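Everything on this sheet refers to the single structure shown next.
The complex appears here without one of its protein chains, the remainder shown in place.
Up next, subunit A:
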Amino acid sequence: MRHVERQEALGEDPDAKKAEEEEQSRSHKQIEESRQRLAKLLLDGMQLVTNIQVAADARETQRRTEEAELKRQRLEKLDNEAKTNQDKFDEITSKWDSAREKIIPQDLWEVLNQQQQQCALLIEEKNKLIGELQQELKNKDEQYTKDLKKQSDDINLLLERMEEQIRNLTKTYRRELMQIEKAFELEWRELLTNNRRKWEQAMQTHNAQELEYLISRMKKVEEHEKQLNQLRGQDAREFSALKIQLENDVQILEQQLQQMKAIYQLNQEKLEYNFQVLKKRDEENTIIKSQQKRKLNRLYDVLNNLRMKLARQIKQFQEENQNLTADYKRIVEQYRDVQKTMRQFATINTQKFLELWLMNEEEAKGLMRKVLDADRIIHTQQLGLLWSEPSYWFLNNMGPIIQKGNRTATALAQEALEESNQPKAEDTEEAEDKERPLQHISLKTVKKILELLCDESGFLIESKMLSLLQPLDRNERTLMTLDSVFMALDIDSEADVYRLVDYFLKFKAQQDASSQGKEKTVEKDEDACEETDGEVAKEEDGSTAPEEKGKALLPSAALLSSVCLHPDDILKALKAFVQDLHKLREKQALGRRLLDGRDTSTDSGYWDNLAHVIPAQKLKLWDALEAALEKYYNILTQRLKLLMKNSSLQQQNAELHLLLQQYCTSQMNDKLLIPPTQLMELSPP
């Protein structure tokens, strides 16, 4: 059904398909038609059969209504009857009273007669009613038998109809079935013819193809046969050639076999000979073996001896070892004694050292005082200059130098913080920086970092403290917080603070190097680091060059301050720093113990300072003064000499005078032709 509808709706299918569909639908159409026809038939038949029931129902209802009506009428009638009769009966009973009053027999008889008649009438009426009702009953009975008959007729009719219906239905079903079968057969036949035609066509084409295949196959077979023959001839030729060759080979091999046999025989003989030789050798070997055995036994003896010796040796060495351990113990004891004595000596030494130091210092101080006095004298007396006493720290020093504690961290922090308020002081600060290790970092940087630290590590400070700090001004607050932070971090010396700052900078640099891909900055940083390292080395060497250093520091400091640390990294850096600090502390502690608790590095300086209490300028002055004094002294000595000469000359003069006088006065003088006296008088001195 739907199929047909669809086909109708579509309408314009390709022809072939349409034809096919039509063929297919023929049977469907037939089935549908049959179905409709049969449904109608079935419905009609069913109605025909049920009509009887419906009719019976209708009759029954009809009967019931009629019955109800009749019943009602009957009841009414009976009521009426009863009422009228009651009236009559009442009338009769009332008459009985009047009859009782009658005295005359005739009247009484008459009345009685009348009464009797009336009663009879009443009874008659009643009987009539009963008769009517009985008649009705009889009628009903008849009606009932009629109804029964009617019903049986109905039932017979029903049966008839049902049978008729069944017959009819079976007939029509059979017919329709036949038709459907016919339709199917027709369709089937058409399909068969169609398919047969198709099949034949296919068979024809198939046969043709088969023929083609056969021909091609035959051709191929022929070709192959030809090839086969060719191959066979070729193979035969090859085979014969191969056979000849192989026969030749066999002959050659036989010859070789003969040769081999000969060689074999020869070998056999040789081998037999060898065998004999070997036998003899074997015998010799047995002899040698026995010899060896004997030797072995001997060697075993030796071995045993050696073992005993070894045991003895071991015992000996054990004893020796015991002795040595005893020696060792004794030596350890001795060592301890020595240490004790050494310690005693050390204390004595230190005492001695102190004494010596004091003595030397006293001496040196005496010398120095002398020198200073001399200097003062020189200045005041010789040069006539105003002399002021130099005030060196070592002048007042007494006893050996004790390592002075560095500046405290807080002080530095304070300085750093104050520095920011006095930017002018930067140069001077920097000049001071030279002397300190690790102080190449500008205070600005330090300040920045410290402030950062102060901001970030608030957790290290007690909360009570924070509330106390609230009213103070910014710098002071920062200072106080830093103080507590340093306490928490166990930082107490200035060096530690610088180390911390340095550490932060390095940490930052490392992070930059790792995070930033820019080579430039890294290089710069490295340069800066190298430079700073170089500076540090220089500083340690003592060859300071403040100008250069200032130049070198400026860029690096600027650079470092420019790269500001990220607040988040501070905690990491701080943690790493605290760990490192601990390591460093341990290391330093170790070194100090090795140095026997005293630092002699400053001693030479101290002594040098003592020695060089007079500066070189002054020494030069002194040299000049000395030279001048020398000259003056020379002059004075010359003068002295001259004075001496003068005095000696005077003496000579006096002596000569005396002599002259003597001579003059002498007799000789007179004796002389020309007396000298005369001359002398001529030329007075």
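In this text, a contact is a pair of C-beta atoms (placed from the backbone, for glycine too) under 8 Å apart; a residue touches a chain by one contact, two chains touch by 3 or more; residues count from 1.
Rule of thumb we're sticking to: contacts and distances are computed from a predicted model.
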Listed names "Non-structural maintenance of chromosomes element 4", "Ribonuclease-like protein P complex subunit Pop1", "Dynein regulatory complex subunit 5" or "Sorting nexin-30", with the criterion being the UniProt name of the chain not displayed: "Dynein regulatory complex subunit 5"
Out of A:155, A:242 or A:465, only one touches the absent chain, namely A:155
Omitted-chain contact residue, chosen from A:60, A:301 or A:476: A:60
Consider the whole complex, including the chain that is not shown, and state which of A:39, A:178, A:263 or A:668 touches that chain. A:39
Which residues does subunit A use to touch the chain missing from this display? 1, 28, 31-32, 34-35, 38-39, 42, 47, 50-51, 54-55, 57-58, 60-61, 64-65, 148, 151-152, 155, 176, 180
